[in-house]
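Here it is, the structure, as structure tokens.
Note that one protein chain is taken out, while the other chains of the complex remain in position.
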Amino acid sequence: MKIPSFESDYNNGAHPDVLRHLVETNSEQSASYGYDLWSERARTKIREACDCPHADIFFLTGGTQANATVIDALLRPYQAVLAVETAHINVHESGAVEASGHKVIALPSHEGRMKASDLQAYLQRFFADPTWEHMAVPGMVYVTMPTELGTIYNKKELEAIHDVCQHHQIPLYIDGARLAYGLMAEGCNIDLPWLAHHCEAFYIGGTKCGALCGEAVVFPQWTIDNSQCTMTPRGFFTHVKAHGALLAKSRVAGVQFDALFTDGLYFRIGRYAIGMAMKLREIFLSKGYEMRPSLTNQQFVVLENAQMKALMQHVLFETWEPIDEQHTLCRFVTSWATTDEDLNVLEGSL
Amino acid sequence: MKIPSFESDYNNGAHPDVLRHLVETNSEQSASYGYDLWSERARTKIREACDCPHADIFFLTGGTQANATVIDALLRPYQAVLAVETAHINVHESGAVEASGHKVIALPSHEGRMKASDLQAYLQRFFADPTWEHMAVPGMVYVTMPTELGTIYNKKELEAIHDVCQHHQIPLYIDGARLAYGLMAEGCNIDLPWLAHHCEAFYIGGTKCGALCGEAVVFPQWTIDNSQCTMTPRGFFTHVKAHGALLAKSRVAGVQFDALFTDGLYFRIGRYAIGMAMKLREIFLSKGYEMRPSLTNQQFVVLENAQMKALMQHVLFETWEPIDEQHTLCRFVTSWATTDEDLNVLEGSL
Amino acid sequence: MKIPSFESDYNNGAHPDVLRHLVETNSEQSASYGYDLWSERARTKIREACDCPHADIFFLTGGTQANATVIDALLRPYQAVLAVETAHINVHESGAVEASGHKVIALPSHEGRMKASDLQAYLQRFFADPTWEHMAVPGMVYVTMPTELGTIYNKKELEAIHDVCQHHQIPLYIDGARLAYGLMAEGCNIDLPWLAHHCEAFYIGGTKCGALCGEAVVFPQWTIDNSQCTMTPRGFFTHVKAHGALLAKSRVAGVQFDALFTDGLYFRIGRYAIGMAMKLREIFLSKGYEMRPSLTNQQFVVLENAQMKALMQHVLFETWEPIDEQHTLCRFVTSWATTDEDLNVLEGSL
Partner (left out) sequence: MKIPSFESDYNNGAHPDVLRHLVETNSEQSASYGYDLWSERARTKIREACDCPHADIFFLTGGTQANATVIDALLRPYQAVLAVETAHINVHESGAVEASGHKVIALPSHEGRMKASDLQAYLQRFFADPTWEHMAVPGMVYVTMPTELGTIYNKKELEAIHDVCQHHQIPLYIDGARLAYGLMAEGCNIDLPWLAHHCEAFYIGGTKCGALCGEAVVFPQWTIDNSQCTMTPRGFFTHVKAHGALLAKSRVAGVQFDALFTDGLYFRIGRYAIGMAMKLREIFLSKGYEMRPSLTNQQFVVLENAQMKALMQHVLFETWEPIDEQHTLCRFVTSWATTDEDLNVLEGSL
């Protein structure tokens, strides 16, 4: 019998519609290196979904790769990226940003979120320091939406961060590895066009949202009164290749994003997984478990250690971090592949 | 009507058997980051195919990525990699090797091949130079099999190169982006186990040999008389992630390589494409065209420019380089997807 | 009239004995790139002073350069260096360590010092984390002696740090930009031989301790029972040049270190500046000023802002950081060039 897995949103295959599109298009021949016809179709659909008719879009294969490649393109060699302590680039990317030469400056994390006031205070203090030219100079800001801890930003919070960035003339880059789950979270008042118009670059995560692989890096290139406000870094195509991130058979990403942005599949996947996550949350809460706040498909539960071990016999999940000698914070993740049956097994095992 | 394409071996989809395996396994859940069960199965099969029971195998997504990642792992920061002038890393990788800090030292190319005697002469001259410590120090050798020009090495040639490497105690790394076509070429006396035992690292190309994406980096770790002769670089897993090259849903590569190394599919794909390439070659030769020597799936033909343009209306192919004012060297590539019908259209169009 | 300067220990010229040696040797010709005869003499004297007869010694020109070069040589590309939050490499080196590809992991600072217990706790937690292979792996430890805040380590503290390093088989590297002032501090129970035998690499700062420029990087290569315990990184000479840190006219550093290690000049410079610093400290304390603990040539005083501005008319010093709206922490630094006259002016101006 199959043990239900809540380990991650990257331990299942592709969403059936994505897979079907891979199968349907397999026998066609097309150009490569991003010039295939599905990548072009996917770009058109993403531009529409973002309401950014001039957006430049590049398909890469993974989140760490997308982050390192974009950050290295947006910064000058002596510049650093600002992110919260718990940010993926600061913790779980094996130093990939530093490997391309840039310091990650860590700001306080508020349940995974950056606060505009922290950012503003840091930048003000930094440039007021008479020795600032001897330090790695903040050259951009990185946030994740939703955050690594399952929390989300609202419009006001993200706009405030963007305003600070614009005041200091540094770009804001948003890591959307799980963007579908962020935008579809209950209470999220941000949609894709709003997001695209409040940053200088972001990526739409595929791997964790229904694809086998693939992340769509978007330079929104939005305009105000016909004048261009954001730009794609010069030579980005070659830069992507120099980072080892250019797909020869780019169709593998193009076909999948073409499917994900057809009939709102990307958002439906987000909504479905959120629905399952809320049911899962309800199961735990109704039985009196302590949970961390999270509106997205990652749910964090405090389990007593003995019970945690017992539960592992019935369902799969990840330990996140020790709380104290007796308790551990555990992560349960839903995806398009999570079933009511899975939730029943979980409920029956508690 | 579909225009036959001989542009490349990466402008078609996956081989049907590979695609089928992706479909069959899609609904199963498994671990990620290389620990999925298909990656493990693929590793077992590749170890057997290489006759290297202790080989360490990592699945990456592209050739440039594999090269930059492996080379950066095998070298110390001040060391350089030796390759021929026409080598992929020296020409068509956007400076990815240099981007991770290492010089590519170019040796003469003999129809794409390195000569052991050139290598030996270079190393001897280098270390005899009293200023050698002021120069980037050669720390490894890179060759491609087959080469970028479609030629192959025979045992004697490759063994001679490996002997020079061993004499200077530097590793030999083989780029096998099109390895299937090299090993299956008529007259090739090298097989996979022999190759694996005559280098310190190599990769088995998937993207250009029937997969949608994926390259299998192999550290063969062969032994002689029970003592270990080659080693996997320390911390290579983390190093791969730091290069942005670690797949979250590693199954996408694992499943494909599991299929490619089941019932010899990888070699059958090579053999089939070679067969079609030889037919294609025969078509050109029988009509009196001048061709470059090539035993593999890339065939290079000299076309008169007006005729080249006319032919482009009927079949797709790539221009390689100008020969003179009137002639251009053109590249025709076959793959698992090339059909007799394609060849007939080509023949009828000449 | 000259305004006394307590701004730094790098705003005066060379110690007269150092300058004299530069003048005396100027007309001699000698080899370059570290092979000049004064560099060789300086090496012999430093080896004796360290009681490390096999030490490898390289002369570089600056502290940031020495740190970036040594750290990059000791780490593999995916590895990080551990240092305290206030460490020079984490704050005031413009991201030079990251520029060569390595993350700086910040541990808590205890008045500038690292605690062995913090280090041990970090490493234990790190390797206990099931996701550690996805993070930049700690590959060495960096401490400063004395620290950026003027404090020093004692034997017990430094030995405890070294023990943790040895337990985890990672090297300990000591930044001795102001080493003379640390070793000569009252109450310091560490001498140069002890230091050299409790780390795998360190540098003896010249620029801030009497030279015009120059830092002596030492790989002590100490042995126990005739077996080698520490090693110089392979190819370090070439590595230094690849970091742009190799002096052509190496005599400029060699001559200065030859002078600094003749008749204990280096230590006398340290002792003299410490003496002046203690007098300066006494002046402030006797007048009731609040001071940070510091046994070395950097003294930190809390000044009321209006008084600070007034004092700036009479003596030069640096503001360090704001304490509150009304007060600022200020830094006063002594050197070989500080005179009793300077102190008198200071005292008269308070």
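Letters A, B and C mark the chains as written, and numbering starts fresh at 1 in each.
Everything that follows uses one rule, which is that a contact is a pair of C-beta atoms (placed from the backbone, for glycine too) under 8 Å apart; a residue touches a chain by one contact, two chains touch by 3 or more.
No experiment lies behind these values; they were computed from the predicted model shown.
Contact with the chain that does not appear here is found for just one residue of C:Ala42, C:Ala55 or C:Ala68, C:Ala68. Screening A:Pro53, A:Pro77 or A:Pro108 for touch with the missing chain picks out A:Pro77. Touching the missing chain, out of B:Val23, B:Leu37 or B:Met135, is residue B:Met135. Interface residues of chain C facing the missing partner chain: 2, 5, 7-8, 10-14, 16, 19, 22-23, 25-32, 36, 61-69, 93-96, 99-100, 207-208, 212-213, 238-239, 241-249, 251-252, 337.
Listed by residue number, the positions of chain B touching the unshown chain are 77-80, 91-95, 98-104, 106, 130-131, 133-137, 319.
Touching the omitted chain from chain A are residues 33, 72-73, 76-79, 100-101, 133-137, 233-235, 237-239, 241-242, 246.
We adopt the following convention: only the chains that are shown with their structure count from here on.
With respect to chain C, maximal separation of chain centres occurs for B (centres as means of Cα atoms).
Rounded to whole angstrom units, the spacing between the C-alpha centres of chain B and chain C is 49.
For the pair chain A and chain B, the distance between mean C-alpha positions equals 33 Å.
As a whole-number value, the distance joining the C-alpha centres of chain A and chain C reads 42 Å. Contacts with at least two other chains are made by residues 77-79, 100-101, 133-137 of chain C.
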